[in-house]
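Here the complex is missing a single protein chain, while all its other protein chains stay put.
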Amino acid sequence: MTDDIRLDDFPLRTSDKLRYADTDRQGHVNNAVFATFMETGRVAFLHDPQAPLAEPGSAFVIARLTIDFRAEIVWPGEVEIGTRVAAVGRSSLTLEQGVFQNGRCAARAESVIVLMDEATRRSRPLSPAARDRLTLLMAPERA
Amino acid sequence: MTDDIRLDDFPLRTSDKLRYADTDRQGHVNNAVFATFMETGRVAFLHDPQAPLAEPGSAFVIARLTIDFRAEIVWPGEVEIGTRVAAVGRSSLTLEQGVFQNGRCAARAESVIVLMDEATRRSRPLSPAARDRLTLLMAPERA
Amino acid sequence: MTDDIRLDDFPLRTSDKLRYADTDRQGHVNNAVFATFMETGRVAFLHDPQAPLAEPGSAFVIARLTIDFRAEIVWPGEVEIGTRVAAVGRSSLTLEQGVFQNGRCAARAESVIVLMDEATRRSRPLSPAARDRLTLLMAPERA
Partner (left out) sequence: MTDDIRLDDFPLRTSDKLRYADTDRQGHVNNAVFATFMETGRVAFLHDPQAPLAEPGSAFVIARLTIDFRAEIVWPGEVEIGTRVAAVGRSSLTLEQGVFQNGRCAARAESVIVLMDEATRRSRPLSPAARDRLTLLMAPERA
């Protein structure tokens, strides 16, 4: 990831409206809420009820989440969440995300997601159709 | 309040975007999150940083909240929150609210809010300016 | 309810540990979290996986929640939640609750809970067994 990321760098964009309850006694949006913003970007395409990526009997589970905190987020307002697929493996994928408030990057994240077979509770290969759809979400790195 | 309330009945309207984390193991949006939606409608005008209703040294505190649950709210999507001032007292006000998903009322609420003096921690009279602004938010009952 | 309630007044007692994220920018525990504390007291006996009160095919749903806010709750620490059954109807029950921090009542609540048939989505009568168990949780009013 380059250092000066912009929302434009991400093919998938969604948003969350900040809530008063998101703030904590330090006055800003609580750090743990950043994990919720990442989830918003993730479920928008992984769990889309209209177009599920996981076949029946399988589900995407998050294996690892890394968040780099770069700036405070302050209520009121909203955040924009950019998401792109960084890598597609046999049964897993890696996402890169950015959270922005007023155009400024407040956090970046990387997630590793595994497709799990719900019967065996073990990983299972991505279908060719899922792999194709995920590949379309792999934004080229900016020059 | 009449029984078939609509978002149009409320002079103040705001919204919240539903989050995956709002759901609980029953599959729908958790009941306690409804209190957050009511807070969203409340703070939008009581705590507006651009136009504070409370004078310096005073703050609005909620004394009572009643929520009538009428329907489930389901992720994904958003909710619309309507708010109106039902009554203005010497040092308190009563709000009526409705939460709507896809035009359907999922909950109604009534809140009693008191203006508190931050030094004495006791109630204190609303200023004439605050009283005037609150009165403008008293929607007439529908015929 | 008498005005000076104590945790001893409630036959059912549970607790919640306060979390940093429960606080908001006013420095205290956010008002909407009080609805979560009431849920903790409610589900402890309504949804007890070891001894479910609702028969298969039915579920308890909350119809109305009223919270009286009496004092701030401040992090860190925990809250004690007292719950009693105030009334048992044909297909519903009324709960009274108190939330206490360091022995001091921070909030009281009243909830109306309805037993719903999951197939018809309509209310359904409490079983005699459920009615008997609920009656045991009706604490006598203090003299």
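Going in written order, the chains are labelled A, B and C, and every chain counts its residues from 1.
Note that in this section contacts are C-beta pairs under 8 Å (C-beta built on N, C-alpha and C of every residue); 3 or more make two chains touch, one makes a residue touch a chain.
Predicted model only: the values in this text are computed from it and were never measured.
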{"item": "Residue, one of A:8, A:48, A:68 or A:132, that touches the chain absent here", "value": "A:68"}
{"item": "Residue of B:32, B:61, B:79 or B:134 touching the missing chain in the full complex", "value": "B:32"}
{"item": "Residue ranges of chain B at the interface with the undisplayed chain", "value": "20-21, 23-25, 27-28, 30, 32-33, 75"}
{"item": "Residues of chain C in contact with the chain not shown", "value": "15-17, 19-21, 36, 39-40, 43, 47, 49, 76"}
{"item": "Positions on chain A where the hidden chain makes contact", "value": "26, 30-36, 38-39, 59, 61-69"}
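To be clear about the criterion, only the chains that are shown with their structure count from here on.
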{"item": "Contact pairs, highest-scoring chain pair", "value": "B-C"}
{"item": "Copy pair chain B, chain C: interface residue numbering same or different (half cut)", "value": "same"}
{"item": "Gap in Å, rounded to a whole number, between the CA centres of chain C and chain A", "value": "36"}
{"item": "Centre distance in Å when chain A and chain B are each reduced to the mean of their C-alpha atoms", "value": "32"}
{"item": "Interchain centroid distance [CA atoms averaged], chain B/chain C, Å", "value": "23"}
{"item": "Touching two or more other chains - residue numbers and ranges from chain C", "value": "30, 32-33"}
